[in-house]
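Please see the structure below; I have some questions.
Right after this comes chain A.
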Amino acid sequence: MKLIAALSLTTALFGTPVFAEEITVGLAGPTSGPQAFFGTTWHNGFKLYIDKLNAAGGVNGVTVKIDQQDDQADPRQGTLVAQKFCDDDGVILGVVNFNSGVAQSTLPIYEDCTLATMTFGSNPALTQQGYKFMVRPVANDFAGALLPAEYALQKLSAKTALIVNDKQVFGQGISEIFGKNFTAGGGKVLDTLSVAPTDVDFSAVLAQIKSKNPDVIYLGAVMPQLALFAKQMHEQGVKATLMVPDGGYTPEFISQAGQANVQGATVAVQAPPLDATPAIADFATQYKAKYGQDAGPYSIYGYAQGQILEAVLKSTKGLTREDMNDALHAVKADTAIGVLEFDEKGDLKVAPSYLYKVDGDKFTLIGTK
Partner candidate 1 sequence: MLGILIQQTFNALTIGAIYALIALGYTMVYGVLRMINFAHGEMFMLGAYAAFLALTLFVGDIGGVGALALTLVFAVAVVGVGLVGVGIERLAYRPLRNSNRLAPMLSSLGVSLSLVTGVQIMAGPQPVAFPSFFPATRIGILGGTVTLVQIGILVAAFVLMAALYVLVNRSRAGIIVRAVSENRSTAQLLGINVNLAISLVFFFGPLLGAAGGILYASYYGIMTPTMGAVVGLKAFTAAILGGIGSIPGAMLGAFILAFVEVAGTALLPVLSGGLLGTEYRDVLAFVILILVLLVRPAGILGEPVSEESMVYKREF
Partner candidate 2 sequence: MTLVFHNLRKQYGSHVAIDDVSTVFQPGLIHGIIGPNGAGKSTLINMTAGSYLVSGGRISLDDRTLSGLKKYQIANSGVARTYQNIRLFDQMTVLENLEVCFYPTQVGQVWREILWPPFAAKRRINRRDVCMELLSFFGLQHYADAEAGSLPYGRQRMLEIARALVTNPRVLLLDEPAAGLNHHETTELTARLAELKSPDRIMIVVEHDMDLVMSVCDRIVVMHHGKLLFQGTPAEVQASSDVQLAYLGTANDIDDIKTAAKDRRAQLGIRARRRT
């Protein structure tokens, strides 16, 4: 409300809306604590694109300043960060909420202060609650788990699957959806086993799995567990095909697991092949050049969110929070992970999904939807 009052005051004084030369975008995620790796590399992807954007003079002269904040993947910290962005009238867009849990507690705050956000949490429930100021530029878990189930049933002729998840929002959610799709398609889920999110030793679980002899194993977890599991699976002589969600779409998946251990594993992700367009091929090299290490599992999404922001800035009527929200919901952005548009709930209209197979030290596209 304060913001609107301030703006109407400016309008009254100057007659026409004043466009600032620099806007601020709130960027929040876990940059310390156990999930620091995900948050930092995701943020780096975003910053990489924004720095490029600013270096090129911004969009119509408007440059972007990033207010990066650490939410430690903790809902309580998340609310503080959200309120900080809300209180800062300069912040007109949020790139936030790496974790669905953090999103659940911050979305009401962003809604209250009419600050539009690109939310990262992929739990389907987030967009079902009627929030008007959020979009989710990543596929929700429904999309992420459909393709692998189809592939397993049709291409691999799998009859039985075994699900392992890390009992976290993402891992459990996406693996449940895989299970439903797999069962609906006529397959049989032999068992669902849970591991702790901090586990690194899966030998005991794997020994049990071995005795059940499933055709495929769906692993709902994140890095580095995906790589550790793949490695130990091979070492323990489990023959099933391993299927993992998008966290595995990173060279680290292959290098940490050991190339030989991870051959044939499938990864479902929203991103097209890295060599699909020159821009994406660029991304990986640019990232490495700038940060001195390979892109993290979610860096590409950060990069794409930068591209969405660019598109929004190009199309927005003004630089108020409301304008940005309208533009964000109406945007059609051509990004590294495809053309993205949002429906009225804020979900992607078309959530592209690509399925890759590890082949040598590369990911080979084996299916798309």
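Candidate entries met the following condition: all candidates are chains of the complex that A comes from, given by their letters.
Just so it is clear, a contact is a pair of C-beta atoms (placed from the backbone, for glycine too) under 8 Å apart; a residue touches a chain by one contact, two chains touch by 3 or more; residues count from 1.
None of these values were measured; they are calculated from a predicted model.
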item: Chain touching chain A (counting every copy) in this complex, out of 1 or 2; value: 1
item: Candidate 1-facing residues of chain A, complex; value: 31-34, 36-37, 40-41, 167, 191-196, 198, 200-201, 203-205, 207-208, 210-211, 223-224, 227-228, 231-232, 235-237, 252, 255-258, 260, 293, 296
